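With one protein chain removed, the remaining protein chains of the complex are shown where they sit.
We just call them A, B and C in the order they show up, numbering each chain from 1.
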Amino acid sequence: MSPRLRLTLLGAALAGLLPGAVAVIGRLPEFGATIAAYGERINAIVPAERHVANMVSAINFDLRGLDTLGEEFMLLAAITGTVVLLRGRRGEETTDRAMRLPGRAILPRSEAVVLTCRLVGPLLMLFGLYIVVHATVTPGGGFQGGVILASGTLLAYLGEGYAGWRDVVRSHWLDAMEGGGAFLFVLCGLAPMLTGAAFMQNVLPLGTFRDLYSGGLMLIENAGVALAVCGGFTQLFLEFLEETRESAGPEESGEDSA
Amino acid sequence: MSVLIPLLFLITAVSGTAIVLIRDPSRQIFAIAANGIVLTILFTALQAPDVALSELAVGGAAVPLLFLVALMAVRAGTADQESGGDGR
Amino acid sequence: MSAALLPGWPAAALVPLPVAIPLAVCAGLLATAHFLPKRLPDILAAVTALVVSGLCAWLAVRAGDGTVDYWFGGWEPRQGVALGIGFSVDAASGWIAAFIGLLYALAFVFAWGFFAHTHGHFQILMLLFLAAMVGFCFTRDLFNLFVWFEVMSVAAFALTAYHLEESALTGALNFTVVNSLAGFLMLGGIGLLYARAETLDFAGIAASVAHSGRDPVVAGGFCLVAAALMIKAAAVPFQFWLADAHTVAPSPVSVIFSGAMVSLGVFGLAKLSAFVFAGSGQIRDTLPPLMIGLGAVGAVLGGWMALLQRHLKRLLAFSTISHAGIMLTGIGALSAGGTGGLLVYVVGHGMVKGGLFMIAGILLATRASVDEISLRGLGRGIGPAGAAMAVAGLLLAGLPVGLLDQGSRLLHGALEGAHPYALAANLVGAALTGAAVLRAAGRIFLGLGEDPGDEAGAPSEEEREKADRPLWLMLAPCCVLLAVDVAVPADWVRTLAPHAVAAFTRQTLTGSLHEGPAWAAWGSVAGALVLAAYALFRQRLPGAVERPLSVGQSLPARALEGLHSGLIGDYVAWLAVGLALIAGLLALA
Partner (left out) sequence: MTWLPYAVAAWLFAAGLYGLASSRNLIHLVGCLSVCQSATYVLLLGLGYRWGSIAPIFYDHPPGTPAVDPVMQALVLTDIVVGATLTALLLVLTVQIFKRSGTLDPEHLRPIRRRGAK
């Protein structure tokens, strides 16, 4: 199809959908008037039953923990896929040379950048850790904290440079971290079954409401997620940044990737 | 609040449309990051701090970074090609 | 059988295991793959898939006439309202999951050593894919269904591009964009349904849908969710991604794509329309024209396109579109026979199509090509593969033996009275795809058909896969699949089907299911043989007969090939058209 024909087709289809969309929007509950019974019920019963303050964490790690398990493995699939697709051609070897664009001057990293990164990096990681451990009481949790922790390691890249970063961050350790975190999460599901409870049933002592140690099993699941997400995102950044390197030798052909 | 939230929804619509309309990827990155920030503010206003925090980490930082790196990789490839490097 | 071995165990306690075990194995593999010996991931993956298959079969037996319900986290419903996520295993879902496990185990055997130096990444992605499919079959929670839908998609995207050729990457990109849009549509639909039903549990939504009468919000939710599942099921006009993705994926992955992933889209749609949306009159009135119309068009279009291909995997991909169309007509029949036929057909088709993709993989590995015309006569040294391909082709065409045939007979029975055109389209689709496979088998293994017809102008691409496996190792899983399809006792299926359908649709049902006429199967087999013979021996026909035939065939052929342009923008436009079509039919109903 020519681009014009295609856009005409799309326009016609969207115009055809318009009355339907208007009808649906007209009959949806008024914005801000009420919330669904499911959410209302959870708000009503979970603080007492699970001793946690953050309902979203309670849903993610307890009531609907299976969704989070799936989500965790979706992330694992995507990162494994990214690794497979990016490494396919360049293999697993790493280069410690930085990329050079012809015609661009090579600037040494300024003292200020190095210093800022050395200061901000640890602070960011501390903040990430705070977010992780406070999952059940304040906003945030393993996922958000994990991403922030991964960004912290990224700052090490900005501050220490590529070679230094590559020295610190080893790819198969990240694999182990990611897989281990995910494994811990599955284990949190399977272990209660040994005691005769249901998959992912919260069998641990629940702790006291609004306390850091509240939520029982949720805390371990949360740690697993944090570990997996932090390892996964660092791996993701690492593999992506690798793409901007110049390859050391002649590239092998794509055939070997099969 | 009753003025702020509709306004934020409208800004979201505008910033999303901007991503579509800015066709140069190197400038689109800014629109993507801006959209991430706008969504973060909207989510905060909608009383969803958990979601806002993830959107800030993912949509405001991680995703624009991935776009940036992809763009750099493509640029490096283009430079290779121009200088007769290993690009095809 | 296993029920007798483990009589005292509560069936319900094991429901989460078929999902949790592959997940645990794949997390463990990822964490330790760097240190493991080379063959271990292969063995571990195949064993895991077999264990999953066994567990699912056992659950299916235990489910019997009812369902095995399980609530995660111990969140049982209170006052009839679900709080957590539940799995609900009925016999049909259980057997389909068991079949999927078996298909994976055989695909792992088929791919033995093929992906050895990737640190188990291939096995990790495949096991995730398996866990997601089992979760998709068992869940009774709409958002959980979406989660498994997405895990399935993400694993599939990465597996498609595994070869890293330009064609593989572009095919994977089209696949990813279209199926991501499917995910967003589904989530939008979930939002609408949640706004109306205020719960995510299937039973809760079903109750709310039944009460709400003619409600645009429910109809909109159905429209979005159905569109998402139809994209996965490659229904016309959402089918474009399939031909691209299945053509370029590594053959063990294509086995899973065509054998299980596409049919699961139909399976999900059947479950939702029979269980969740059964109470809405508007949706019940929409289903027959929508599913039968699109299904019939898909059956014929896919079959025709298959006949026009020379790239073997692309040929099989189009035949999958055709068979997915045939399955969709089963949903449109709105009867127990239609649903039952569709469920049996899913399993039978998966076995035959999986076997065929394995044969394509064998040709790739031993003859370094999948191009039918350049392979002409080159298959002589691997006769057993040729025999398997011919048998599979006849089964696809409707040879009256085995599971696939039982499924089609039930479908024919359901369509016979009210929808004769759909019955005809099903027969034509089966004949066309069977003819395409038989023609390819004749040309490759017997060296027939030196004068190619329209297929000579079809797109093709050189491709090869590593030839490091003995022939028997690749042929054995293929033969097992075909043998299981043929050997499953017909009486067992005949007695199981009515109960399984009743439990699947959560309705009570009496009597056996009506089977279609016997001439239908022979008709489509004869049609396939005639078409294949015409394609292979066309040069022997007198010119006066041959010329008008081939001109009449060529014109629509070129137009159809032009539609499948491979451009992502076109696919997005067609997606919007399909969405508008569903919405329009809902508005008219």
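By our rule, a residue touches a chain if its C-beta (ideal position, glycine included) is under 8 Å from a C-beta of that chain, and two chains touch if they have at least 3 such contacts.
Being a predicted model, the structure only gives us computed values, none of them experimental.
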Where the missing chain makes contact, among the chains that are shown: A, B, C
Omitted-chain contact residue, chosen from C:T32, C:S88, C:T139 or C:T176: C:T176
Touching residue (missing chain; options C:M305, C:A576 or C:A589): C:A576
Hidden partner chain, residues of subunit C it touches: 143, 147, 150, 154, 157-158, 161, 164-167, 169-174, 176-177, 180-181, 183-184, 187-188, 190-191, 194-195, 200, 244, 247-248, 311, 314, 457-461, 565-569, 572-573, 575-576
Subunit A, residues in touch with the chain not shown (by the definition above): 3, 6-7, 10, 14, 21, 24-26, 28-36, 38-40, 42-44, 47-48, 53-56, 58-60, 64, 67-68, 71, 74-75, 77-79, 81-82, 85-86, 88-89, 137-139, 143, 210, 236, 240, 243, 254
Hidden partner chain, residues of subunit B it touches: 1-2, 5-6, 9-10, 12-13, 16-17, 19-20, 23-25, 28, 31-32, 35, 39, 42-43, 46-51, 54-55, 58-59, 62-63, 66-67, 69-71, 73-74, 77, 81, 87-88
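As a working rule, only the chains that are shown with their structure count from here on.
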Separate pieces, if any, that appear once subunit A is removed in thought: B | C
Whole-Å separation of chain centres (CA-atom averages), subunit A against subunit B: 17
Centre-of-Cα separation between subunit C and subunit A, whole angstrom: 31
Whole-Å gap separating subunit B and subunit C, where each centre is the average of the chain's CA atoms: 36
Set of subunit C residues in contact with two or more other chains: none
Of all residues in subunit A, those that touch subunit C in their complex: 1, 3, 6-7, 9-10, 12-14, 16-17, 19-21, 23-24, 26-29, 36-38, 41-42, 62-67, 69-71, 73-74, 76-78, 80-85, 88-89, 172, 175-180, 182-183, 185-187, 189-190, 193, 197-202, 254-255, 257-258
Subunit B residues within the subunit A interface of the complex: 5, 48-54, 57-58, 61-62, 65-66, 69-70, 72-73, 75-76, 79, 82-83, 86
Residue ranges of subunit C touching subunit A (in the complex, touch as defined): 13, 16, 20, 23-24, 26-34, 70-75, 81, 83-85, 114-115, 118-119, 121-122, 124-125, 128, 131-132, 135, 143-144, 147-148, 150-151, 154-155, 157-159, 161-165, 192, 194-195, 198-200, 215-217, 219-220, 223, 250, 464-466, 565, 567, 569-570, 572-574, 576-577, 579-580, 583-584, 586-587
